[in-house]
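Following: one structure in structure tokens, then a few remarks.
The complex appears here minus one protein chain, its other protein chains still in place.
Right after this comes chain A.
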Amino acid sequence: MANTAPTMARSFLQVAATEEVAPPLRVVQIEGLVVLKIIKHCKEFSPSLVTGQLLGLDVGSVLEVTNCFPFPIREEDEEIEADGANYQLEMMRCLREVNVDNNTVGWYQSMLFGCFQTVELIETFMNYQENIRRCVCIIYDPSRANQGVLALKALKLSDSFMELYRNNNFTGEKLREKNLSWVDIFEEIPIKVSNSALISAFMTGLEADTPVTQCDYDRLQLSTSPYLERNVEFLIECMDDLSIEQQKFQYYYRNLSRQQAQQQAWLQKRRSENMTRKAAGDEPLPEEDPSNPIFKPIPEPSRLDSFLITNQVANYCNQINGVSGQSFSRLYLMKALHEN
């Protein structure tokens, strides 16, 4: 459109302005087009996981996502990786030519059964964050579409977590200092869906006359047990992982207390030795000996993994709750229908 150029310029100015005082990101506003594109891409390749780039504008406390494009499925080969970068540039250039917002605001990815909290996600986030101050990750779960649920989520990492991650400080002490717990890693940002007036007019014209839509059929489908089963399976796996992490910590604490006991013993010995030396009129030996192996600090295991697993577990719990709630209403509905 005619005023695209000024808008772009203004948005750059705004981006410049936000460098100084960045208002917190409150809402991610997605175009219906982007929703459909993400769904199409994720669904066509399900169950393999896919990613793509989000384009849009950063306006004050709203992040507008106005377009997106898919990435080809990634391969390990390095040559192909370079190819991927070319593809990205080429795509951006092409889209710019037809006046699409040419400003990366994040990426989207598909997930299965709500399993997304991984170290890779955080690493990707940190990579993006280096170049773009404000970026989000939109996560779509195609496995839930069959139940008539639009499982879209917009996520970002919390600032305090990012700071800790940069310094790679996940010891208990630091975490307590920052008062950071597992709920504070990811921030979910509310999603708004917007459509241009033109699309709205078309969809109103095209909407089927039937009062029942595919979405309703899907929602009233009675069998959710496969989904729940998988969820519980994953939950159990996560619990196992969590207990392994716990064991690591116990091991660490046991080692730590053993070391402290050794240190105490050594100190006692050195003190009594010093007493005898003093009595003999000699110089006392120093009370610290850095070369002694028992003074070497034992590295504390990182809490990041256990935090992520905890997050994952909580996520599964939420999903189970949601789906069970839905099933309850379905069951009672069926009962009422049957009685009629």
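Methods note: contacts are C-beta pairs under 8 Å (C-beta built on N, C-alpha and C of every residue); 3 or more make two chains touch, one makes a residue touch a chain; residues count from 1.
The definition used in the following text is that contacts and distances are computed from a predicted model.
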Identity of the absent chain, which is to be given by its UniProt protein name, from "Eukaryotic translation initiation factor 3 subunit F", "Nicalin", "Calcineurin-like phosphoesterase domain-containing protein" or "Signal recognition particle subunit SRP14": "Eukaryotic translation initiation factor 3 subunit F"
If the hidden chain were put back, which of A:Val59, A:Leu112, A:Ile132 or A:Val149 would touch it? A:Val149
In the full complex, which of A:Pro24, A:Pro47 or A:Pro190 touches the chain missing from this view? A:Pro190
Touching residues of chain A against the unshown chain: what are they? 1-2, 4, 31-33, 35-37, 39-41, 44, 67, 70-72, 87, 90-91, 94, 97-100, 145, 148-150, 152, 172-173, 175-176, 181-182, 190-208, 211-216, 218-220, 225, 228, 232, 235, 239, 246, 249, 253, 256-257, 260, 310, 313-314, 316-317, 320-331, 333-335, 337-338
